[in-house]
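A single protein chain has been removed from this complex, and every other one stays in its place.
Moving on, here comes subunit A:
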């Protein structure tokens, strides 16, 4: 056999390769933890981004894109680097350059979030009359040198160059149909004092299926139809003309309007870049670009851009800050547990090295040298493991790669090395745990006092000052500090009942009853780390459960508030007959109609405010909304009208009425009997006055059909069936919503769904980490336990008594950790979450109340305990294979 190398490197390699079981355990742990640490922030960022994107996507392109609308025409001039056709370029080139340059000069991320700019010069619609039929129509002329990017000609050709007599135009087929204008036909229109002759050269259609271009110029695709009296409808549409014929505008008596817009690509907006993008959008609004415009006459203004998306973005980012605060706070617990578990894993590895390190120490390896050996081992184990874990974390979550991601594996390698190094002390000496020197005790007391004092101070500070938006360090620290303090209390208190038990058991027969409590007291198998992990795990599980229940109830309440009852029909007038038919639909228990939602005016001593007036039948409404969240308090509406008509007002109306003794609505004196949140199920306006049906005549034309019908369903009614039946009565113009569907929709919003996923993951992670903690504690305690058990077996103890011993070893601290953990889990949300804005998750306007579901909490705790018991049993069975002889001989003698 070839002799192996005796080089230091080879020896080191063989040292590190020995006892792979501990290293593999630690590596697996590091892989899991670093995968979670990498994936969790990315998953949260992805959730935030998709929430922001969803909010922006809800806007139309016109509400979203960077837009400018100015009266004037571009200054004529060619481009330095033409990209338009020569004829167009002579007119538009210089302008096109300026617009392109503007985007090129945008800072990132704005530049990549905006698409290629588009522009359209369209004159205000001309009132013209076709001399052939005498039909009156309104037509706008659109000039766009880049129109071929958006339209294709389905019939005929693009408009030819303007030669001075006939203006070639192109329309889409809807406009052409409306005007009954055939391709090739030349028409002369009277216009003002003169005439204008146009020839339809072609029909166009959108080049792409969906093109946001047409959101900015909707009249290109579809005429707007205005019905005035009994005459024929008046169509307004936009025609495309030769873009280089801009000078033709000079002959028209209407203003040219130049629209420029940069499409905002919602998919590129992320939560991370959102804040910067918002600042840049605001900056674009403030800074006029250098684009030269020729203004007709002296009116008009310089080109300025508006970014209507900025407000929506700001709102979305605000909601993200609220959700991040909650998630970061909830993540603090599992993170603390992770470190505790990692510390235990390091202890397992260090324990396996103890013999070798003692020997090396005796042979003259200095403590620093031994610590370096452990640190090296930590890096060797943790670096590849954490890189692998991070890569897994990267793969399972969306998002790109960034240099910052390197931090996770490096941090894990460093933490592991550090934790292993600090485990060195645990490897030295074979002192019994109950013979610890007094100095260690003093340190322990000092540390415990520090944690408790910090927890108290942090909690007081948090309660006093409240929660600030975004990621609040105090909000992250306080739960951990409270957990630490609870841990201290648990560790200090559980020996007390145990001592009492041990004292009582002393006089009795039975091994387990006496030896169990005594061993649990004197030779603690479970230290700080496992108790901390179990306690925080339970607390996280319980408080996640509380938060989850609260958010779910909040979502339901918000949906009920928005819909107003089990179901709501809105969007169209519902006649008395239709109402009767709805009430007769199987499954419908009761209905209540709300009418009006018409304009009204509050007159507060001369100050006038526009509001909406809604009237209801208070009795019906109260019946339908019975037990529903956000029910409208109709109680006082039925009263008589001495001192004014009783009304409910929204807060904004209440403030408009403030300071006046005689407020009038539509000229009638009113008496406010209560306030009601608005917008609500009956109106989408924030300024609203609700009156009883019988008082409505005085305020408005009360004959109008109800526009909102609230429905209370029979228990067990099938919502889709009822919904279909209602639609059959009202027609498809009506919107039929159910509170259940609305709640499901809200729960599916990225923020709400993300929180639910995060909380579920937190519960699962706490359970798994708690289990791992127990297994590792059992592994660490296995040699000592095996010795005791073997010794007892040789003394004639029965197997049951051994199990009792193990139960005594684990039971008291586990029970203490779980009991204190449940208490902490219930206390934590009330202390910490009361100040956090949960509305971001519910989609409602009212902060949901914290609700504790005792059944769900009990199920969680029992599940946690069951998982713990299972892990314990598995670990015990696995460690029972030790042989008695080897165990007894391994006792160090001295």
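Throughout what follows, a residue touches a chain if its C-beta (ideal position, glycine included) is under 8 Å from a C-beta of that chain, and two chains touch if they have at least 3 such contacts; residues count from 1.
Please note the rule applied: contacts and distances are computed from a predicted model.
The unshown chain of the complex is recorded in UniProt as "ABC transporter ATP-binding protein", chosen from "Rod shape-determining protein MreD", "Heme exporter protein C", "ABC transporter ATP-binding protein" or "Aspartyl/glutamyl-tRNA(Asn/Gln) amidotransferase subunit B". Of the options A:86, A:107, A:367 or A:497, the residue whose C-beta touches the omitted chain is A:367.
Checked against the full complex, the one of A:18, A:131, A:446 or A:728 touching the unshown chain is A:18. With the whole complex as reference, residues 1, 3-4, 6-8, 10-11, 14-15, 17-19, 355-356, 358-367, 434-435, 890, 892-894 of subunit A touch the missing chain.
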